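Note that this complex is displayed minus one protein chain, with the remaining chains in position.
After this line comes subunit A, so read on.
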């Protein structure tokens, strides 16, 4: 073993130079060509900066609610609830979320509530929800904002992000973008 120590040590130093210094530097240089110089995609509205990919908490009735989150959408951390599917306490929480949704959205049928609105995402920062999750909230928002429901449905249609190249993966909506468009519309 002894005769291997010195060569192993020197080999380690040069591997560090190549893999832990040169490689990240090359990626960092490539990032100069990426959106926002590799500091994360942002969008600015009314002079306020938002991260497009980081979901935000929307619980106000005048906005489209985002999904529940185990970290309250504070991206200083991340994580899911890690509740098992048979956990009674967890199932009770889901029940409460359904009831709460029905109280704030009278007239909505229970069978129209999509599952993503009552379950927490894996990261706690999910920027998206499903099309149905937007549609089921239209009636409430139309009433509060004094807007025609049709206009809102149209807004939703415009904000649908199609599957990748039209063929791979699910359809979705970016909640932050949708809500900013909603604010613009109400002005």
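The rule is short, and it goes like this: a residue touches a chain if its C-beta (ideal position, glycine included) is under 8 Å from a C-beta of that chain, and two chains touch if they have at least 3 such contacts; residues count from 1.
By our rule, contacts and distances are computed from a predicted model.
Missing chain, UniProt name from the options "Potassium-transporting ATPase potassium-binding subunit", "Acyl carrier protein", "Efflux RND transporter periplasmic adaptor subunit" or "GGDEF domain-containing protein": "Potassium-transporting ATPase potassium-binding subunit". Residue-wise, the contact with the chain that is not shown comes from A:75, picked out of A:75, A:142 or A:160.
Hidden from this view is one chain, which touches subunit A at 1, 4-12, 14-16, 18-20, 23-24, 26-28, 30-31, 33-35, 37-41, 45, 48-60, 63, 67, 73-91, 94-95, 98, 110-116, 118-130, 132, 163-164, 167-172, 176, 179-180, 183.
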